[in-house]
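Missing here is one protein chain; the remaining ones are kept as they sit in the complex.
All chains are identified by letter, namely A, B and C, in their written order; residue positions are counted from 1 within each chain.
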Amino acid sequence: MSTIGFIGLGIMGGPMAANLVAAGHTVLGYDTRQEAAERLVSAGGAYAGSAAAAAAADVVITMLPDSPQVEQVVLGPDGVLEHAKPGLLLVDMSTIRPDTSVAIAAAARERGVRALDAPVSGGERGAIDGVLSIMVGGDPEAFEAARPVFEVLGATIVHVGPSGAGQTVKAANQLVVGGTYALVAEAIVLLEASGVDPGPALDVLAGGLAGSRILELKRKSMVARDFTPGFRIDLHHKDMGIALAAAREAGVALPMTGLTAQLIAAARANGYGPLDHSVLLQVLENLSGKAAS
Amino acid sequence: MSTIGFIGLGIMGGPMAANLVAAGHTVLGYDTRQEAAERLVSAGGAYAGSAAAAAAADVVITMLPDSPQVEQVVLGPDGVLEHAKPGLLLVDMSTIRPDTSVAIAAAARERGVRALDAPVSGGERGAIDGVLSIMVGGDPEAFEAARPVFEVLGATIVHVGPSGAGQTVKAANQLVVGGTYALVAEAIVLLEASGVDPGPALDVLAGGLAGSRILELKRKSMVARDFTPGFRIDLHHKDMGIALAAAREAGVALPMTGLTAQLIAAARANGYGPLDHSVLLQVLENLSGKAAS
Amino acid sequence: MSTIGFIGLGIMGGPMAANLVAAGHTVLGYDTRQEAAERLVSAGGAYAGSAAAAAAADVVITMLPDSPQVEQVVLGPDGVLEHAKPGLLLVDMSTIRPDTSVAIAAAARERGVRALDAPVSGGERGAIDGVLSIMVGGDPEAFEAARPVFEVLGATIVHVGPSGAGQTVKAANQLVVGGTYALVAEAIVLLEASGVDPGPALDVLAGGLAGSRILELKRKSMVARDFTPGFRIDLHHKDMGIALAAAREAGVALPMTGLTAQLIAAARANGYGPLDHSVLLQVLENLSGKAAS
Partner (left out) sequence: MSTIGFIGLGIMGGPMAANLVAAGHTVLGYDTRQEAAERLVSAGGAYAGSAAAAAAADVVITMLPDSPQVEQVVLGPDGVLEHAKPGLLLVDMSTIRPDTSVAIAAAARERGVRALDAPVSGGERGAIDGVLSIMVGGDPEAFEAARPVFEVLGATIVHVGPSGAGQTVKAANQLVVGGTYALVAEAIVLLEASGVDPGPALDVLAGGLAGSRILELKRKSMVARDFTPGFRIDLHHKDMGIALAAAREAGVALPMTGLTAQLIAAARANGYGPLDHSVLLQVLENLSGKAAS
């Protein structure tokens, strides 16, 4: 069992760190919010007074909101790299821009630190149950070294390529998810405006080539206009920004993704940021002037 | 067992009519193409020399390319309604505009004919194997009367609402399918341009919230650029026209559908009309100037 | 001076027919609405009791809402072609699908009738003042024959190609106009949401490469949320349908046009159909959850 520094103990990081404690690892956690740190301590972890202190571990996991926070914690003054011991395994599980992950891996290499980008999907529920999907970019050896840790946290663990590849796959995932919600929303808007009961209609769609995990899991809640998160629009809005930045970096044009990003931006602009991303249905209803049901 | 007139013995209608013969029905088939009629005869059916002759049956099924053909065969001079006996059950299984189905049902009612719109999904394979999905609009009694026939042809048979509802559900199905192909294509374009092997990456997507029947069935062929149909762009182009006409009729705005329709139009404009609809990947690669693999 | 049959005496056709009377032509007008016919009579024209009666003239002008009306009046039983004398000059000034114009010209030719498609822009104001822009498709000789009539009605009169070309140019015009409104609307939404006074900002845009007739004529009314028509959304919605049908017919993909069409459809779905097309600003504000000013 290794000593694991865990920086970022929020909705996702909190239960992930607790699962590592439960699996027998020594976890040195850090978060700027006192109550997050306290939750870890009551779960059996130890509180590292700073990111630097957490960096003294064999493995450091970061689970932070966005690129700037990761850059600051890892690359900044008194950051992880400054205090890392040689051979440290640095696993960033945040969802950030692929090019930031590449830059971090390069900076880490100079310090003798092995870095992986390992964003996840599966949400709070997946974090609590330890069944996340983990998309990992970086050196295969580093991936193998981190595997025992990943196996505590996730059910699907895939090495998808070199540094940044984990983030690229996450970006691809999010653009497909966001776009699929928008398409299902348009289908519901069309059905209802045509006087067709969406219940049995979506059952048919779910059973054929139009079928998707989203139709399977969310069609009933969408028709009922239950937009309890789940995964919040605010986060998906951030992720669409990453997807478009990744496309820009890769030199490709993604028109469906560009439009999806604007629809998700519209959701946020309407104050739906804290709601589930399936609230795209409400955006598309509003667009056609339909009153919320 | 009933006598069934079957008008339109093409790629879909041919095997459907043959299945009805095999199930013990008397099938009077009609098609303007001699060879299509001959195939039915060799399968054990009878050749009706005209649509009018086929209309003498208890049940008439039409399986035709688009709204104008259905209107002509059903409503035109010497058409089905003109020659129908009272109580005829008219089942249009073509994919046409919902408002055309509504108009046909109204005209049928005046003649004492019960009409259903019953478009299908599942493709040639589903037609041959008798496992189509059938979305039925019209009176519940007429639906029940037609059920024994549907059960020969399909595996999923759902009554989704009044006249036109079957077509609306099919339109909703097709917009979700077309849009999902475009999204998966954009994911592949982003992954490949970022230097990520799409194989394991799409495995991850297929296993999570981004998962869909399309990712399940088509991701390998798409990555291999195998665009053998399957369901042809030409047909999907027609169907997107129907979906947009249905949206116009219903008074709603569907931006993702509007964009998907243009991408499918681009596929056709590039000469990909006879290829599988997954060829949207090629359209999106071309857009970013990537050479076909 | 010729005898001119004028079919369709509405908002546009009424003043156009009156201008022809004022220019010394004998005008035989027809409209299904009694009051429209009466207006023509009080302007000095004569009332033709039917389209057939109006067809007895040397020149027949049609100014009707959409393709089906033109088809009925021209091609239908008791229609213009049935009653036309050989050598009739048939000028359809309605905005309809290019392929309908082509079909009408072909049917006319069989009857020895010379047909032109001659849609206009410039609105009610331009019709009253006789300063319309007229885009003419058809044989050059027929165009020259009709020129004296066009010169009464319009200020810009251009022969743009063979039959249907007039409609295609009108479609191209309408897609650019609709899209430009949407772009200007997005600019205003961005400016206002950023706390920038749109007045001087749009002055800058109007004076540079972003400048357009729309910015010149409409920026003040848009900022003031004065959406008095002008040209109604209902008509622009119809015209976008024509533009997309023309693109489909021509085998091209027009993504910006496809999206513009959905935004205009959204305007209509919100009940803005009777308002000026600049009300796209309200659609885009609604999309971002901004209250109407």
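Assume a contact is a pair of C-beta atoms (placed from the backbone, for glycine too) under 8 Å apart; a residue touches a chain by one contact, two chains touch by 3 or more.
What you see is a predicted model, and the numbers here were worked out from it, not measured in a lab.
Visitor: Return the single residue from C:Ser2, C:Thr26 or C:Thr156 that touches the missing chain.
Guide: In the complete complex, the chain left out is touched by residue C:Thr156.
Visitor: For a quick check of understanding: of C:Val27, C:Ala55, C:Val149 or C:Val189, which residue touches the chain that isn't displayed?
Guide: Looking across C:Val27, C:Ala55, C:Val149 or C:Val189, the contact with the absent chain belongs to C:Val189.
Visitor: Which parts of chain B are in contact with the chain that was left out?
Guide: Its contact residues with the unshown chain are 255, 259, 265-266, 269-271, 283, 286-290.
Visitor: Going by the touch rule given at the top, which residues of chain A touch the chain that is not shown?
Guide: Residues of chain A in contact with the hidden chain: 241, 244, 247-248, 251-255, 257-259, 261-263, 265-266, 268-269.
Visitor: For review purposes, identify every residue of chain C that touches the missing chain, sorted by number.
Guide: 98, 121-122, 133, 135, 156, 158-162, 164-165, 168-169, 171-177, 179-180, 182-184, 186-187, 189-191, 193-197, 200-201, 203-205, 207-214, 217, 243, 246-247, 249-257, 259-260, 263, 284, 287-288, 290
Simple rule for what comes next: only the chains that are shown with their structure count from here on.
Visitor: Select the chain whose centre, defined as the mean of its C-alpha atoms, is least distant from the mean of all protein C-alpha atoms.
Guide: Of the chains present, the most centrally placed is B.
Visitor: Any idea how many Å lie between the Cα centroids of chain A and chain B?
Guide: Centres of chain A and chain B (C-alpha means) sit 38 Å apart.
Visitor: What's the distance between the Cα centroids of chain A and chain C, rounded to whole Å?
Guide: It comes to 51 Å between the two C-alpha centres.
Visitor: Return the residues of chain A touching two or more other chains; collapse runs of consecutive numbers into ranges.
Guide: 255, 259, 287-288, 290
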